[in-house]
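Heads up, one of the protein chains got dropped from this complex, but the rest are sitting where they should.
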Amino acid sequence: MYQYTEHFKVRDYECDLQGIVNNAVYQNYLEHARHEFLLYRGVDFADLARQGVNLVVIRAELDYKRPLTSGDEFYVGVNFSMRDRVRFQFEQIIHRRDDDVVCVQAMITGTGMNERGRPSIPRDLAAKLMGQTASV
Amino acid sequence: MYQYTEHFKVRDYECDLQGIVNNAVYQNYLEHARHEFLLYRGVDFADLARQGVNLVVIRAELDYKRPLTSGDEFYVGVNFSMRDRVRFQFEQIIHRRDDDVVCVQAMITGTGMNERGRPSIPRDLAAKLMGQTASV
Amino acid sequence: MYQYTEHFKVRDYECDLQGIVNNAVYQNYLEHARHEFLLYRGVDFADLARQGVNLVVIRAELDYKRPLTSGDEFYVGVNFSMRDRVRFQFEQIIHRRDDDVVCVQAMITGTGMNERGRPSIPRDLAAKLMGQTASV
Partner (left out) sequence: MYQYTEHFKVRDYECDLQGIVNNAVYQNYLEHARHEFLLYRGVDFADLARQGVNLVVIRAELDYKRPLTSGDEFYVGVNFSMRDRVRFQFEQIIHRRDDDVVCVQAMITGTGMNERGRPSIPRDLAAKLMGQTASV
């Protein structure tokens, strides 16, 4: 169902004074799941940054359905697609593990920034992101 | 122009390996600005939580326009309104201080949760949030 | 060799503008490893807090030997002991997984705080922490 799935467990320091995972922390989870997805597709986010290609988020939409709390195990499902030549999107859903219930539903739109700060996704990078194997 | 404005300076630990403020950190900034706005309207988020009324975010939309980086000073403008009887919204804009340029534009929708986990915003709380003074 | 071991992988948002895991983040790792150790011994940190018994750190010593960076896998070894009737200590060592090299060596001293804010560790809690099975 998902192109990629990453498993997590809530850490207590991620919970705030309401006793539930703080809103901002879900973006951390989503980012980590995206970067693991990238590795799975052969793209190393940190390496890219060192090479001057910065993948950046330009829009994030998050619907908070149910809070995660101390001790919860959960997973993030990831679906990637290109929206156009310079923008890609990640549909990401956070499920509590016990009952698969949806905790957060997110749509993250991103682009690549080259060293001159212009949106650009090199062709071979796009091919990798889409899971296309290299041609001869 | 804004109902409330909160000033900040980027802290180096908020920057990630790209050398810019990490995406999730903007949600921290936005939350802090909202909670300071609440105090300004006479509502203490932590007190409310202790009383069993949890204000929670149900949707966040963030448009990332320009990154903040080490040393940047910035401010968050806050506009609050009730969307309906149980939902409120915060329009929040992060401006770099030097040139007022917009870095992040956000719309945060929230509600109150009572102790039985039902959406509910007590009438006197709603009045405070809207800045209405108590009637005799 | 360790009473308990917890495995992790660096997440990119934990790295700062030097491209390595930020100093403060190691305390997050150490805390999570301690709380998982507690669970392993049958003690739930969040439950305790709800019951008014707060386990708190009173001293932390950390020696930073080698930085962890993007993509690194590592584990935290945990050794627990009671120092006296109201203080316990955790010797915690962070090892990079590939080569077992020591990245951080830490000694964390803690105590329990009862609801009146006095240092106190209930006898049955101490017994659990030390891994002693309940007597009949």
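For reference, chains read A, B and C in written order, and residue numbers begin at 1 within each chain.
Operating definition for what follows: a contact is a pair of C-beta atoms (placed from the backbone, for glycine too) under 8 Å apart; a residue touches a chain by one contact, two chains touch by 3 or more.
None of these values were measured; they are calculated from a predicted model.
When the full complex is taken into account, the listed residue touching the unshown chain is B:N28, out of B:N28, B:N54, B:Q92 or B:T111.
Summary of contacts with the chain left out: across C:V43, C:L62 or C:V86, the touching residue is C:L62.
Where chain C meets the omitted chain, the residues involved are 17-18, 22-25, 27-28, 31, 46, 49, 54, 56-64, 67. Not every partner is drawn; the one left out touches chain A at residues 12-13, 15-17, 19, 22, 24, 70.
Although one chain is not displayed, chain B still touches it through residues 11-13, 15, 19, 28, 31-32, 35, 39, 44-46, 50, 69-71.
Criterion: only the chains that are shown with their structure count from here on.
Averaged C-alpha coordinates give centres for chain A and chain C that are 28 Å from one another. The distance from the centre of chain B to the centre of chain C, with each centre set as the mean of the Cα atoms, comes to 33 Å.
For the pair chain A and chain B, the distance between C-alpha centroids works out to 23 Å. Listed for chain B are residues 17, 22, 24, each touching two or more other chains.
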